[in-house]
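Data block below; observations after.
Note that one protein chain is taken out, while the other chains of the complex remain in position.
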């Protein structure tokens, strides 16, 4: 029996984040309804939940993205809230609206706020009006290469060409001069047309050596908001995050404070509620630019939990129940350093090809200040339909050196057999001198660094 | 490569504490030598260590207590230190002395200090001289019932009759009046003669409803010492600890501060070095009495690690290397509340009979602020020769309520099949109103509380 | 546990038994005993090439729920059920309704067959893939 207005929640997700949500709900006394696709029938979230409904076959479009089945199951179970996790329907404002029209609380911001923030141009405009620097870029889609040339004449090189329909690192190209600009704009338009059916591309200033910094926000529905510090997510491979940490090893205190304040301004400007992340790019001179708001719980939220002691998913339930945040900014004390490594079912030796299959042997890392968030268990199957993240190894240390040593130790004791994973790749990355010196950022050549070669 | 003078350590223990020591050593860059008995050949510490030596067959006396084989293996491996863990040879001053005579650093206090503290009467005398209250008791062994009567005439009832050769809860009897005293002294002498071959018993005042409080100490070899707060170990079954927590839910701040200061005085009076625990009994009026010093790392050290952020086993290596403590008392900040549950291979339905066997299915609890220290893995065997502790589930919360809710959640997701365990017993205990209200102490009838009956 | 919850559980177990070709299942919990037995004979789908004289189980097909919702046997509470045990259905004939998000979805049979068993009570919730009817194809 929960003290909150939410008594029963539908977990509209799978894998480690579904388990994470169930854990938070159980600690609050909230009953949990797992939804699952057919291949996930024997998964840990289904086992751990109080009840479970099958919502479709393996492919996401027919199960975890099947709004009708999800809403039906929520109504049948008598749940009063839905937690979408990340990915799938997490940032789908239409889904949020349907939940609300059925009297089910969507755990996240208001669907109108979601809608506004999903329009990147509108979001940038709003933040600019509130005094934040935003990434310089064209106002919207460029019609032709001449328009691109005109913009570059004013703002200069290098520039990034992005497809409006892209995202998650897909459909991005960089140009350093006019020749590259013209050929890449044409190429990007053709590529976007082929990949997404929408040829629209736009330009943004590109900052070599920039770091990817995001600030965790919690905002209640009474108008209070706190920030829980920044996360540095600069270690990426092809725009996919590999490891994240908090605090950033690269920001000085003044910049860190300024970014955190800017994030609070952004959250308030957007009318944001619940847990969310404000993303910034920080260039090599320490100037920072608003990028976007991620209106969801994020994969890397555990590093923030480790340094603040705040249970972000529990806070989501409290906020969604209409309660005020049980603490304010001065109660948030940051201590030590935390790092997360994403362990994925993929084969680094075969260009990170997905590697589904059955887990034959499994020993998680453990011991002090090591947290492994994963829905794997020995003998379980990793189905081919979903995101390849199968485990997150998160460590805490009194300082970054201790955290790095602990992560090396933890990855070293992780045994996972039956499928290929990026575990060894991550071990080499974390143990590299470049990582220890925090010299890896978004456009570093991580592959050559880890493999000692370019490919 | 370690920055410390210790470069290679022999782990003279098994199970979860061996794994704990290996984890700390690896984070410091110290190479690890596992020692194992024949049935422990495929155990996790052997798998995780850098090298391993078999030191004998299953029975402890021929392996984990086999000093000759342990020292030989240490010499052959070229190790410069031995960590004894808890139990086995951890408080054997003779073993510590042999280590030292072979030029191997014993990770613990000086063997002379160990020897002094092992003599309970001498330890009490010393602490009394330093102004600590000690449990009132006879100066040593009582010769006959008349001597017992004389002591009781001065100090009163109730009294506890203890065998000098006993320990860990064995050989203890309580008397509330003269009849019980006479019969129990005779009985205890006969029992001690039969069980230990030594009939000597002594008397101590017995305090009904007293709580068992211990203070974690770290003292370096340069003369500095810090305390890391108290642990409340009052929840016991037949003098065996079941759960431990920090801070104590029953002490007010004044008493807590006074006990912690007394512990530092005791450690200094004893010339104590390395990690150790000062044990006190706190009666229902808040008066506290020195009991003894535990000269070892203790089973329940993780609760202190959780609330302080101090890695106690790493600190042991740093101290044993002759380094000063890297922090002082004012750097030690306690935050939140931590609880540990001991999970044992025993059957509560059959009077807690040991339950060795093969683990057929195993899923550890996980998620935020849950730490499971265990050397179990799926398919491993729990041999019949050793202590029945197979896992420690430790949680942290911002306050005790959050920690209790988290422990209930964590125990609920622990799946362990193939052997009987006290998991369900612990679940009922932690979920009981008496535990929530911290009303369970050493002589509570835990069994009737959990089972709803007396037996 | 209420009887209705128990039924859903038992139906779940039965499905597991079918999926994994399990002949018997016994369960004992505090105050609850469940025993299930299945005929796993030579006509099991795992065995190939049994051929002509295969018993009638070979002709059985199961209609499962294509969506999550509430199962209704009739178009309205006061009307006749679409089909009943022993009756015959034709391809394309409506066998039940599943209400999902206030929309009544008519579920059709894809084969011609005789209704052997109706597995779900009227007005009960069904999940995706849950068996609704056993038919014997004709």
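In order of appearance the chains are A, B and C, and numbering begins at 1 in each one.
Note that in this section a contact is a pair of C-beta atoms (placed from the backbone, for glycine too) under 8 Å apart; a residue touches a chain by one contact, two chains touch by 3 or more.
Just so you know, these numbers come straight off a predicted model, no measurement behind them.
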{"item": "Touch partners, limited to displayed chains, of the chain removed from view", "value": "B"}
{"item": "Contact with the hidden chain (one of B:49, B:71 or B:160)", "value": "B:71"}
{"item": "Touching the absent chain when the full complex is considered, from B:11, B:55 or B:440", "value": "B:55"}
{"item": "Chain B residues that touch the omitted chain in the full complex", "value": "38, 41, 53-57, 63, 68-73, 75-76, 102"}
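One rule holds in what follows: only the chains that are shown with their structure count from here on.
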{"item": "For chain C, the least number of touch steps when starting out from chain B", "value": "2"}
{"item": "Whole-Å gap between the CA centroids of chain B and chain C", "value": "57"}
{"item": "Chain A-chain C separation of Cα centroids, rounded to whole Å", "value": "41"}
{"item": "Whole-Å gap separating chain A and chain B, where each centre is the average of the chain's CA atoms", "value": "42"}
{"item": "Residue list for chain A, restricted to those that touch at least two other chains", "value": "none"}
{"item": "Chain C, residues touching no fewer than two other chains", "value": "none"}
